[in-house]
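Every protein chain of the complex appears in place save one, which is left out.
Right, subunit A next:
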Amino acid sequence: MQATLAGLGWTGRYLWAGWAGLAGIFCLLAAWQAGHEIYGSFILPSPAETAAAIADLSRRPDFGTILRQTAGRALAGFAIAAALGTATGLVAGYSFAAMRLMKPVVTVMLGVPPIGWIVLALIWFGSTGGTAVMTVVIASAPLSFAGALEGVAKRDRQLDVMAQSFGASLAYRLRTITLPHVLSYLFPAWTTTAGSAWKVTVMAELLSNSGGIGGELATARALFDIPQVTAWLAITVALALATDYGLLHLAREAMERWRSAGLPWGVKR
């Protein structure tokens, strides 16, 4: 009963917090409308025209396929980048030698602009989804790496000693002590990674002409169909927001409930 009430309270607070987000979005829509009224439909179609274009696009028979294609690439890239970055970051956090070995590699990966990787990926993979996935992985993995490395380095060693004194195995200590702590460093990295995964995927699709939302953007640009361009951009932003608030934010709230548990009612988010 108490758990149900706590769950209801939490859902209420989560939804209520949405109003602040909606207010921000409406401010942006107002600025967009003002820009449209100054420059006209050809330069900047209005939010209403964009909404109408989205409605038109959603009636296309291949609309679902296009979204699934881009979503598949972005999520695959995100998942590989998060897994690879986290795993290597954990190893580097525990082993000084591994950290010394991997840090320059990560610096190189961060230093090369994503557009450079797209050119290389185009040569390696051609006009396929592999180009987008590889670019997302390379552009995003270093963030998870840095988050995991920082999390392990700043873990509470006294808790580790406590667990050791009870004879906890390394695997059990990792699962109950280190990983929950590292998660608080990984979530900000994953949120950034998830957002950039959509952007990088669309960019790679546009440049490699490999279909998806990027491919549609290229076509709309060639046809000077500006409302369609803004429609696809709005759809991309909506997908990125859905990943952040619908997936990562919920997971974070559920896994880090302990953090806000001790706060007084007025401070709880």
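The criterion applied here is as follows: a residue touches a chain if its C-beta (ideal position, glycine included) is under 8 Å from a C-beta of that chain, and two chains touch if they have at least 3 such contacts; residues count from 1.
As a working rule, contacts and distances are computed from a predicted model.
Between the listed names "ABC transporter ATP-binding protein", "Heme lyase CcmF/NrfE family subunit", "Cytochrome c oxidase subunit 1" or "L-serine dehydratase", the UniProt record for the complex's undisplayed chain reads "ABC transporter ATP-binding protein".
Listed residues A:Trp19, A:Phe42, A:Phe96 or A:Trp258: the one in touch with the omitted chain is A:Trp258. When you scan A:Pro61, A:Gly111 or A:Gly167 for touch with the missing chain, the hit is A:Gly167.
On the side of subunit A, the interface with the absent chain consists of residues 2-3, 158-159, 161-169, 172, 176-177, 180, 256-259, 261-263, using the contact rule stated above.
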